[in-house]
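Only one protein chain is missing; all other protein chains are in place.
Chain IDs A, B and C follow the sequence of writing; residue 1 opens each chain.
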Amino acid sequence: MTDRDHTATDAPAGVDPESPFVRETYEGAQELAPRAATATEELEREVGSVLRLPESHGVDMSDIDIEYPDDETMIINMGPQHPSTHGVLRLMMELDGETVLRTKPIIGYLHTGMEKTAEELTYQQGSTNVTRMDYLSPLNNELVFSLATEKLLGIELPPRAVWIRMLLSELQRMSSHLMWLATNGMDVGSTTMMIFGFRERELVLGFFEKTTGLRMNHNFIRPGGTAADLPDGWEDDVEVILDNVSSRLGDYDDLLTGQPIFRERMEGVGALSADEALNLSATGPILRSTGIPWDLRRTMPYLAYDEVDFDVIIGTYGDNFDRYAIRLNEIRESVRILWQVLDKMPPGDYRVQDKKVTPPPRARIDESMEALIHHFKIFTEGFKVPEGEVYVAIESPRGELGCYLVSDGSSKPYRLHIRAPSFVNLQSLPVMMHGGLVADAVATISSVDPVMGEVDR
Amino acid sequence: MGLEDLQHNFLTGRVEDLVKWARRNSVWPVTFGLACCAIEMMSVGAADFDISRFGMEVFRASPRQADLMIVAGRVSQKMAPVLRQVYDQMMEPKWVISMGVCASTGGMFNNYAIVQGVDQVVPVDVYAPGCPPSPEMLLHAILTLHEKIRTGEITRRRAPQAQRPEELAGWVPERPDAIRLGTPR
Amino acid sequence: MSDYLPIVVLFVLGVLFAGLSFLASGLLAPRKRPTAAKLAPYECGIVPDREPPQRFPVRFYLVAMIFIIFDIEIVFLYPWAVVFRELHTFGLVEVLVFAAAVFFSFLYLVSNGALNWGPSKLLRPASSERTTDSTIARVGPGQGPGAGQAA
Partner (left out) sequence: MELSLPGVARATGHDGHELLFPDRARYHDVVAAHREAGFEMLSSLTAVDYLGHPGRTLPPEVAPERFELVAILLSLGQVKRVRVRVQVPEHDAEVTSVWDLYRGAEAMEREVFDMYGISFTGHPDLTRILMPEDWEGHPLRKDFGVGRVPVQFKHAPGPR
């Protein structure tokens, strides 16, 4: 057991560090201090009243006052190993009976040091590391890393590579939203939705396995295009997926929206106002549920999203039901985009032909000495990227996925920071969960759809 | 016509085989999904690769009602004590499948943040390779574990191995010399 | 004496079954000594840092008491169920009165708010006419901020 010699750090009042209970899992100042030990403006901050700019909606602050006799409330751990925290998220919640007063998300239980590992891998290997961050949409991570590298390299991709990437990224959005539908249904009590959601997702994963060779963590979108061309006959596979998914979405809509229990747990719960969402830098379905039409595919188009017409879905109340409706309709929009991608897929080569960046096709290596040299150089030392820094952002199913890449002219990135949407969206959890019941907290966590791989990086 | 040609029947069956058969066919995993392998573990639990065919359809949330811990994903330094605590709180007899290379050996993340192999924290019975192991690989690991339970010893008295000093760790299963997957004898 | 035989046999069987199951689990269970972790309360993998449990809010006990009321009611129904055929209509009326008494106490409890769990943050009460199409708006290619401007 890697016994770190547990030096009990400065435990705040109320918890004596020598007690037999305090052991390796005690996280000191990161935890939620008991009510007696926290200053009032700290309480106000965590209760969210400092943040609540307009008093316009929801349960106003007066009926949940801040002064509580200390033994009245109870601090519990919705800890790292919990069925409904979507991975290893630990929420310390202060409850008055069943009402959630203060919440503090404690993260880091899946910290993999990926940004440190990225500084050790060449650009060619970089997408294998980045693809394991958001494991519900790995291709989007690879896409943002490749776009950033290509912007630094200043190379222009052939049209087929751009459209293949759009095809895969939209299929990935569909599989991620289907996965969300499954786990959200499960969290709110409908296990049939879990089985339906995973059944549809297997169709998409089957297509990915056929094109990229793997169900997840594909390493298919690389700087300079994609690893291989689409398998022939891919059009009918995609058509099978699109027909199946679009025909069944109506049933899932009736299955969930038709249930009064589902309605009761989703409508009006976890509400967030527009300026709170902006202030907390929340992006994606959370920001759009408050009515702000901000979708990077529309406002800052990348790849070829400006040649495809689709709708940006926005909500009205900013509660869980809006986010559910947004994600459900975004699957329909993805289906619509994919039909257009099917017709407009241009022929041509699937990666840039610049010999310095992409390795030559395998067969040519045996024929020409020069191709062998390029192959050898790219796979051992990697290609050099000119010195500079760049920030590129795309719209992942959870929000704005950005990649800040600094290169010092060598073949390894000097600094890679991935702006993970779930990491920032988690900050709006305490504001949304405040005042609700614990059951509402479960539904709200599931509606934020955090993926702990990209939160902890 | 002695009893020796009576292979399988109720009269000559041993209690130990009965208990092993019962344990083998109702192993309930505790939900210990960490990273990408957890998604594959969930799809193993879902309709396409259904593990309820092997009696494991219920993923128990609390370790008190679980027999098997599938460590699905990379174990970070901050998570190791939590993993150990959940393992200690599981009831005997308990088994551990280390799913994926990150759990088995730290995988591609050979750095400061990841525990290089979960067997430094808990005793592991079956290692499932792959990143992430496809559902079939996880099913193969589960079948291997079932085979181990079937051939393992449960009642033979043994000298207690050297456990963690301050308190006895879980039950360390016997290591049968060879695990054959074919049809049971 | 002989008509007590079935009771004795049933009693012996009961004792035997209990004894055997204890014996079997004693023999076959792998370990006996409970470790400190097993005794500690389960807190999602976190080692608890304070003596469990603090005071629980009173609402949880209220729910427990309501359950006990109905539990006892069922226990009284058992002997009644054995002989209710001989009691004819008197038995029926009598049990209805008994059930009504318990039910009115339950109504009193609910009216006093024993079962509502405090202010849950509801922006809008759940309304049936809100569907996944009515609650969203679609922003076409033309509208929206900065449609089509390059980043």
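To be clear about the criterion, contacts are C-beta pairs under 8 Å (C-beta built on N, C-alpha and C of every residue); 3 or more make two chains touch, one makes a residue touch a chain.
Because the structure is a prediction, the values reported are computed rather than measured.
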item: Option from A:Lys116, A:Arg199 or A:Arg336 whose C-beta touches the chain left out; value: A:Lys116
item: Selected from A:Ile75, A:Ala227, A:Ile292 or A:Ile378 as touching the chain missing from the view; value: A:Ile292
item: Selected from A:Gly108, A:Pro138, A:Gly225 or A:Gly268 as touching the chain missing from the view; value: A:Gly108
item: Interface with the undisplayed chain - residues on chain B; value: 77-78, 106, 110-113, 116
item: Hidden partner chain, residues of chain A it touches; value: 4, 6-7, 9, 26-30, 42, 45, 51, 107-108, 111, 113, 115-117, 120, 151-152, 276, 278-283, 292, 294, 299-300, 387-393, 400, 402, 404, 406, 408, 414-415, 417, 419, 423-424, 426-427, 456-457
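Here is the rule we go by: only the chains that are shown with their structure count from here on.
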item: Chain pair showing more contacts of the two, B-C and A-C; value: A-C
item: Separation of mean Cα positions, chain C and chain B [Å, integer]; value: 32
item: Chain A and chain C: spacing of chain centres that average the CA atoms, whole Å; value: 36
item: Per-residue overlap in chain B, given as positions that touch at least 2 other chains; value: 81-82, 85-86
item: Interface hub residues of chain C, defined as touching at least two other chains; value: 40, 45-47
item: Interface residues, chain B side, partner chain A - complex; value: 30-36, 38-40, 42-43, 46-48, 59, 61, 73-74, 76-82, 84-86, 108-109, 111-115, 120-121, 131-132, 134, 164
item: Footprint of chain C on chain A - complex, ascending; value: 14-15, 19, 21-26, 57-59, 63-64, 71-72, 74, 76-82, 90, 96-99, 253, 257, 260, 263-264, 267-269, 271, 291, 293-294, 298-302, 306, 309-317, 319, 321-322, 324-326, 328-329, 434-437, 440
item: Touching residues (chain side chain A, partner chain B) in the complex; value: 1-2, 4, 23-25, 27, 79-83, 87-88, 108-114, 116-117, 128-129, 132, 135-136, 138, 179, 182, 194-195, 198-199, 201-202, 205, 215-217, 452-453, 456
